[in-house]
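I have a structure here, written as structure tokens, and I will follow up with some questions on it.
Of the protein chains in this complex, one is absent; all others appear in place.
Chains: A and B, in written order; residue numbering restarts at 1 for each.
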Amino acid sequence: MDSLSFFAMSWLSPELLGLTALGTFLGIYVGAIPGLSVTMAVSILISFTFSWDVNNALCLMIGVYMGGVYGGSRTAILLNIPGAPSAIATALDGFPLARKGLAGEAIGLSTVMSVIGGFVGIIVLALAAPSISEFAITFQPRDYMMLGILGILLVGSLSGNSLAKGIFAGALGLLIGTVGLDPMTVEERFTFGVIELWDGINPIAVMIGMFGISEALHQLHHMDKAVIKQKISRIIPKWVDIKKYLPLSLQTSFIGVIIGALPGTGGDIAALMAYDHAKRVTKNPDVPFGEGAKEGLIAPESANNAAVGGAYIPMLTLGIPGDAVTAVFIGALFIHGLNPGPLLMIEQPHMFWFTVGNLALANIFVLIFGLTGIRMFSKIVECPKGILIPLIFLLSIVGAYAINNAITDIWWMLAFGVFGYFMRLYGFPVGPVILGVILSSLTDENWRRAILTERGSVTDLFIHLFSSPLSTVLFMSIALILFTQTPVWSKWMKPKLARRFSN
Amino acid sequence: MSSQFSSQKTRKPGERTFGLLLVLGSVYLFFQAYSIAGFSELSSAGAFPMATSAAMVLASCIIFVNTLKLPAAKGERFAHNCLPPMVAIIMALILVYAVILESLGFILSSFLFLFITIQFLYRRSVLTTLSITLLSLMVVYVIFRLAFQVVLPEGIVPEREIIASIKALWR
């Protein structure tokens, strides 16, 4: 009974309700602007709400978190500039939809699916948090390594029509991710003695350059073309559509929750894995992937919002952050004098159900604000290119600067913008570059930890892959994907099997 | 993606050069990776960079060879289809903007950049451009500097003093 009253706390108090609404509203816009990250917004709010009651402060911050994760899809769909790394996969099929004048429909669909994903995350958090967090911390370095490899294999599905170009782009991304002082040994890698390179190249700077700048430069080719009129007659998706895509949305939501709950991975990886999953299970999409398939929009959007609930799982039960934002939330609880940690659920019993209730509330506000602002938002695309493009450049530059208050990030963003321009020109996919940057340290560090644990013996490492069910499952999935997606399968096995079945 | 539907039958101007540059760059990066730790240990800081740069070398070679096999696209010129003057000019303008950003400060440099590019791309009266520029600059400044407290480069404009004195009027 207690838990229900804690759950409803933020629903019944007008003050908390209002703050959650405000937070969600702000979050959507924070999320939509590349360079303004949810992590940053929440840490600013910590100082801002310092003297407030902790519940009020949390309502505002949770709203920003929930809204922000969703908001990243806005600019991804409308301008092909993901507001955050977790919306990269959204851009792949969302932007082609906007180019067909279907931005309104795309945003509407992504909103509904985000909310469904959000609820899946919250429900799993509410029902299974303790057991999932115990499961999540049993992930060994070798398991994280294999998770990284699984992610890298997505290059296959992001490559477009040339696998070699996709592999090149992915490897480049992985390499970019290693630049800087090696976090494990403090050795310099690709720094050329420049101190500004020690902290590496920020993934968001690469993302803004590769997507934002290079896209805007390409738009300059078509200055004379009239802007695409957006059909905004239909915003709320058709019931048939929701029903049709619900199974996919649920599946990818579960991917999102688990990836989100792992302390080493977050919504960005979840969204890309979900995209890959969608591509694999959708046998005959109405529209091919990469050209505006709704499946490619739904999967990442469900997953990244489900990852919010997932990230809270280890945080609320063990005091271990599930992603960067929950790490800041732990700081907020600390500053407000609560002791975030494994005892939080015992010492502050209200905190768990209060958070669950508040997340659910914020998720409802995402639905409300998400669906109401579409008309205005879609107009952005109809803004004359002569104004829109300079503004994209300005926002990209300010956004890159805002990541870490550094001019260097602007330089990187510009360099990758120009490089990305030529990559696109010559038919290279840019998605794998970002994928590589995101997965680089996860794979590199855990590979090294895994091999160190085995005292440098590759054979021991291989044997240990079968020592736990988890490692075995991960290894099998890697083997399966490699097998089914390489020429061995498509050129040799598949026709054979097909023949046998047709006989 | 904007260029994905072009299933490659022909080679674009400059594509060979780009492919060659990729090969050379990859080889250079491979040597850089090698110089981190050599072939010492599988757990060394250089192992992963070496693996990735080796993949880059391999992939870029395949791409380059494939490009060489393609016939050149007819009637396309680099300066017209690949890097039209418009794109080159804008690239240069962004570069100048990034250079002067720190010394002139955010407000002045962004004003100049926005004004020039909008005037160049939108081609309306100076007054229209001016008002669009000022309006958007104000919105960006309020969001980033005032709401999110991103301390944008101040340059030669004494922003903090101005903010402080405006605040003082309310005290």
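The rule is simple: contacts are C-beta pairs under 8 Å (C-beta built on N, C-alpha and C of every residue); 3 or more make two chains touch, one makes a residue touch a chain.
We take it that contacts and distances are computed from a predicted model.
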Can you pick, from "Phenylalanine--tRNA ligase beta subunit", "ATP synthase F1 subunit epsilon", "DNA-binding protein" or "Tricarboxylate transport protein TctC", the UniProt protein name of the chain not displayed? "Tricarboxylate transport protein TctC"
Identify the residue among A:100, A:244, A:350 or A:449 that touches the chain left out of the display. A:449
Using the definition of touch stated at the top, determine which of A:31, A:121 or A:321 touches the missing chain. A:321
By the document's definition of touch, the residue of A:138, A:372 or A:472 touching the omitted chain is A:138
When the complex is taken as a whole, what residues of chain A touch the one chain not shown? 39-40, 42-43, 46-47, 50-51, 137-141, 181-186, 195-196, 198-199, 263-264, 318-321, 324, 327-331, 334-335, 337, 339-344, 404-406, 445, 448-449, 452-453, 455
Considering the whole complex, not just the chains shown, which residues of chain B touch the missing one? 149-151, 158, 160-166, 168-169
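Assume only the chains that are shown with their structure count from here on.
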Between chain A and chain B, tell me the centre distance in angstrom, where each centre is the average of that chain's C-alpha atoms. 23
Residues of chain B that touch chain A when the two form their complex: 1-8, 12, 14-15, 18-19, 22, 26, 29, 32-33, 36-37, 41-49, 52-53, 55-56, 59-60, 62-63, 66, 82, 84, 86-87, 90-91, 94-95, 97-98, 101-102, 106, 110, 113-114, 117-118, 121-123, 132, 136, 140, 143-144, 148-153
Please output the residues of chain A touching chain B within their complex, sorted ascending. 33, 36, 40-41, 44, 92, 160-162, 164-165, 167-168, 171-172, 174-175, 178, 182, 184-185, 187-190, 213, 215, 217-218, 220-221, 223, 290-291, 384-387, 389-391, 393-395, 397-398, 401-402, 405, 407, 410-411, 414, 417-418, 421-422, 424-427, 429-431, 436, 440, 443-444, 447-448, 451-452, 456, 458
